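Take this structure first; my questions come after.
Missing here is one protein chain; the remaining ones are kept as they sit in the complex.
To keep things simple, chains are lettered A and B as they appear, and every chain counts its residues starting from 1.
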Amino acid sequence: MSHHLLDVRDLRHAYPDGTLALDGPTFTLHHGEAVALVGANGAGKSTLLKHLNGSLRPTAGEVRVGELPVHPGTLAQIRRTVGMVFQDPDDMLFMPTVLEDVAFGPRNQGFPVGEADARALEALQQVGAAHLAAKAPYHLSMGEKRRCALAAVLAMAPDILVLDEPSTGLDPRGRRLLVDLLRAFTHTRVLATHDLDLALRLCPRTLVLHRGRLVADGPTREILADRARMEAWELEAWPPEG
Amino acid sequence: MASLADALLDLREMDRLARLDTPIHRLEPRAKVLATALFLAVLASFGPREVSSLLPLALFPVALAALGGIPFALVVRKVALGLPFILVLGAFLPWLERMPALQVGPLVLSAGWLAYGSLLARGILAMATATVLVAATGFGEMCAALDRLGAPRAFSQQLLFLHRYLFLVGEEAERARQARALRAAGRPLSAREFGPFAGHLLIRSWERAERVHLALCARGFEGTLPKRVQGRFRRREWTFLLGWATFFILCRWRPLPVLLGSLLPGGAP
Partner (left out) sequence: MHMGDALISATVGGTFWAVSGASLAGASRRLRREGDESRVPLMGVLGAFVFAVQMVNFAIPGTGSSGHLVGALMLAALLGPPAALLVMGSVLLVQALFFADGGLLAFGCNLFNMGILPIFVAFPLLYAPLARRGRPGLGALLAAGVGMELGALAVSLETVASGLTGLSFRAFLLALLPIHLPIGLVEGVATALVLRFVARARPGLLVPRPEPIGRRVLGTILGAAVLVAGLLSWIASRQPDGLAWATARVAPALGAAPGAALHRLAAGIQQRTAFLPDYALPGPDVNLLRQRSGTSLAGLLGGAVTLLLVATVGWLLARRRASPPEA
């Protein structure tokens, strides 16, 4: 297995209406790394993440996961490797009960009902949500929904965990629980966020997107503390002054 | 239906009831769906002027509601929603069919009144039963039952999605309506505003659906949902179904109330 787990090369994406959302980011991710992808609203974070599991096709450039290039023929394998937690958990949880929903991925991977349920339950335990198994997703709080969505992805045992704005809509306690949870994982992690405190706590390395371009790639602490450049990227320096 | 907000509240209440754990809830949903179908067919097969012979059928919704912990107030509220329509539609009957059909002491009822009474009885029984069925079964289970009873796959599956996103889309619509109302100073939504209002909501729903679809594909979705965990038809279900079927047929063939009434003093012919 290659040491480079994820390779993004000169990625470009234009939406049908002409918006150039990604303008050439290039970077490489290694095994077990935790990387923050920060950038202002509309910088292109979600667009970039959607390329990592093939949800969007690049207009130009290439994404490779391990040895595999991401294209329609490899999607099934790519999606087994890359687990994606969407920004809005309501977009993910749709089955009548949480357990059925978390078991949805494993069942699509071909596991029989019993085995899929066992995996689902294990994933729910991992995120501390086993007690929600029988509940309907739309009766959950935001924090609970986020954990269940995370469990839904963990149940598929991916190598790479991709999270889009995982702390949005959480109250301080919910956010702290999430931080503890994510810190405990050993997966390779990419998380898009404009929650800079979260980036600092979870990710030693940070990528900064600004208007579709990759403008910085380095140690989180240094990048976030660079007031002048952060200002230029329409971000607040972290930790704040005073 | 009064307002979207009320409708959503109602839906949540029905959902809550569906998660109760009672003997009725534990029955395999197909048994309940089939028994209800039979009930409705028998109810509809009665003649247009029969009132008293319909009444024993009320035992079905009443027993189900009682055993299933469904509050009677909820059933009454649902029935009250649908009743005005029937009241109006049948209002011509007493006037159209004036020939006398029933005499009780000095009071003579025309055939029209009987037909009107029959219409109301049917309406009440049908609506009450539908309400109890859903409240004691739950939507997801109903979809699974429909699926297993042979409903087209795509149909039962998108019903599941409809129910799931009803709350989100409904609440979105309700928020938009309120936000508008706050700035509208009591002016109702005009037809001209309706296009953008509904259009916005439509586009947002559509985009939601696209995200849902992406999320599904990310977890290996290829067009059909995996089959749900399935209950089985056991003795309990057969007993329930056949027991009620026997009762319905008995009601259909013997006018029980008349038999009962003729046993009473003063009721004998």
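Everything that follows uses one rule, which is that contacts are C-beta pairs under 8 Å (C-beta built on N, C-alpha and C of every residue); 3 or more make two chains touch, one makes a residue touch a chain.
What you see is a predicted model, and the numbers here were worked out from it, not measured in a lab.
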**Message:** According to the contact rule at the top, which chains on display are touched by the left-out chain?
**Reply:** B
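Methods note: only the chains that are shown with their structure count from here on.
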**Item:** Residues of subunit A that touch subunit B when the two form their complex
**Value:** 50, 53, 55, 76, 79-80, 83-84, 86, 88, 90-92, 94-97, 100, 104-105, 107-109, 113, 136-139, 152-153, 156
**Fill in**
subunit B residues touching subunit A in their complex are 15, 19, 138-141, 160-161, 164-165, 167-168, 208, 211-212, 214-222, 225-226, 228-229
